[in-house]
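Just one protein chain is left out here, and the rest sit where they should.
The chains carry the letters A, B and C, assigned in the order they are written, with residues numbered from 1 in each.
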């Protein structure tokens, strides 16, 4: 039995971390922490356990606490994570690790110094489709994967326009750091975490700028904050050469194309796979002179529960997870290079 | 009435140039020239006019000839074109202009020196959808077009594997120079022929290498030549910064993804357009607080006939065409830079 | 170039053997032989070559003839084949090899004595689906194939009721020897020609007995001969243990179930395949915890042309075929045992 504190009681905490902890018989949630007292208190009442606090130091200074989940806006990820590690706690920090690669490096450093567990919530590493694709690639079923195309394009999906998601000071970036991190992490995980060699990117901030005039069907993490800030990218494109495959990417929270194209194409010389993000995948190959396509049929388990259970197991028994901070730092570096390249309008060589 | 010689009597001559000349009342085809005598003779018999010759000098040395169409494999484009210009002939040369940018520069030079007409067969500039899109963009309906995504991806479409199309010495390149030239030319035309600034590309030659083992449904320009050559790219990806929009591109004659995705997305801050290559287009925008999508309904005319008629008009009356060699050279330079970047695995700055 | 005689100019000769010989540049058909003179003459006129004869000895006694096709009713298969072999000719004999296993043994004996080529027209060994299935099984993709279910059931398909097909003296049997021979041969070929160990069968002759009262939609090899003979089985069932898989079979030219179920299920411990007879196949397996089904997409070539071309190649260059008489004799023995078991109403142990 371990005791856990959840820091930040917003959407991701309530939708993923807390329910998964509640279902794990080896966990007791001792603290719900949020700078908004009402949110912490609401969690205590909803889940029927724990204490509501507003200062995260109350959580990390409690000697009974074994581990914490960091579910705050991105800005606070490195601050709380590093404080917690130094206080001797094990940490599961939501993605992205931080706003910048420099911050992620500090987190890696703190983990090394303390020897405590630090994993990042790149939850797709616990998704059944992703895990299967990794197996197909690892076992050579695709041959050499030479090119990956990553598409995370939607028509009108800026989250909470004007709020934390679209404020660079808080979020660190826009669609790349928010959605792209998942897609790039999937590519990295499935392709063996290859290092980036050259990175070229461009980012665009057009549709979100006119906060009042932005037209949309529904807004998640909304509603718009008309006097808020929009200084992050709403769309991005890039070309990355790695030690493994070349990666081409297009992403958009918002674009003037009303199509939803959210998938990853892993293109190998023996076979290819298209993963529909969040769903199943289709494998395309040729064998014995015939073209063959199929979509494996399997049950999808809850990736958040898988992640939390693996974290609890890691804390209790030392079983390593594939989402350790030093692994995730590779993607953080890649995203940083995309932002740097976009600022310079030139390719970055790492 | 002008007199014309058609040099090269293969697929593109018979499918496009000759029938269009035949329909134009101001044209008489005097020569059908092909190094394979039977092909030249077959044209004479099929169209009931002209003389069959095998040496193109017989055509360009005839003082009665006003203009020629160059419809040979790519390797001969600059050779015949330059000879013809120097012989005082006006020239419509099929796309791509040549195998390399250096050759295209020589063609531009020869045109300048001779003052004769030299247009390249970038026939999409005479396509009704493309012409309309150019109007939308020119009139500001899309606002600023900041990003264009170009997709020319098919599953199994290597042409005549092992033959002229897949032999670099003859064709100069693979899917980029064969299909990409059309797509990039459309982008260039619609966006005002912006100069490329940085170019990064990668090319792949995987599926076609095993000529015997390559599996396909049907092969155009086929059948495979089992002892032939495959030394061109079957797929390509790239990121191009121009003085206008950023261009991202993915192209494949062959890939292990069984989807056909052949379109161009023009993404502006006021509206966007998706053009289905060879078909119609849809415009996406927002107005008066509402999201608006529509697909204009119009009759498509024959773009080859439009092109030939414009060429005849140019020769007869001096009416300029948008496909002059110096304009097309911009795309040739861009493609050359993509190949150079792919060879160096680094971005090229122009 | 080889010279060929076709003996028997009925359906199978005109639909398969003759057109395939005509398309093969290494073959000249010298004789069309049929006991009905009009049929032989019609072939000469239709194909514009050869001589019409009615006595097959005229063919096999011509020293110029290299090979013959035997396309007569089953009764004459062994007679003509053995005579031809003894006359020094190579023979492609239509399936089934003969009416009984005893006759097939005589054919095997004659082949051994003469050293000439004798192949049987088990044409499915030249079918693309069948050849692919054999590859899947040979390469272990199905694991061990432990059970095969063979279904060749149709509602109303007795051929030429009352005629040669339904007269035991001529045909040797009914649906088992006519259709079953193909299905069993496919099973044998794909599973490595395993020997039968125990054979139990039952045959039924019910619906065809009342020749006048038999109701049907269309009749192939028809029309019914109202004063003819029906003394063969119209349906059959059986269970066969072999050194490889167990085979269960149900077949019907006619049954009071209006379903067409013509397929073979190869059931292995790693994967299974259902072959739709004459068509494509679907593979069913599980990998990485997911259930996977797919139908390979490939072009079907003409199996009769493949067979004839292989025969010509065998005669010219000695390239062996998988349809040699000693291989086909295994299936003949199995079918004989099914008939014997049906007569005794007891299992036969081989």
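Please note the rule applied: a contact is a pair of C-beta atoms (placed from the backbone, for glycine too) under 8 Å apart; a residue touches a chain by one contact, two chains touch by 3 or more.
Just so we're clear, the structure is a prediction, and the values are computed from it rather than from any experiment.
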Out of C:49, C:170, C:219 or C:286, which residue would touch the omitted chain in the full complex? C:286
I'm checking contacts with the chain that's been left out. Which of C:237, C:306 or C:333 qualifies? C:237
Looking at C:23, C:146 or C:195, which makes contact with the chain not pictured? C:146
Touching the hidden chain in the complete assembly: which of C:22, C:170, C:219 or C:246 does that? C:246
Residue list for chain C contacting the dropped chain reads 142-144, 146-147, 149, 155-156, 197-198, 200, 202, 204, 206-207, 215-217, 235, 237-239, 241, 246, 248, 250, 255-259, 265, 267-272, 274, 284-286, 289-291, 293, 345-347, 349
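Rule of thumb we're sticking to: only the chains that are shown with their structure count from here on.
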Could you put a whole-Å number on the gap between the CA centroids of chain A and chain B? 42
Geometric centre distance via CA averages, chain C-chain A, whole Å: 61
Express in whole angstrom the distance between the two chain centres, defined as the mean CA positions of chain B and chain C. 54
Mark out which residues of chain B touch at least two other chains, giving numbers and ranges. 215, 217
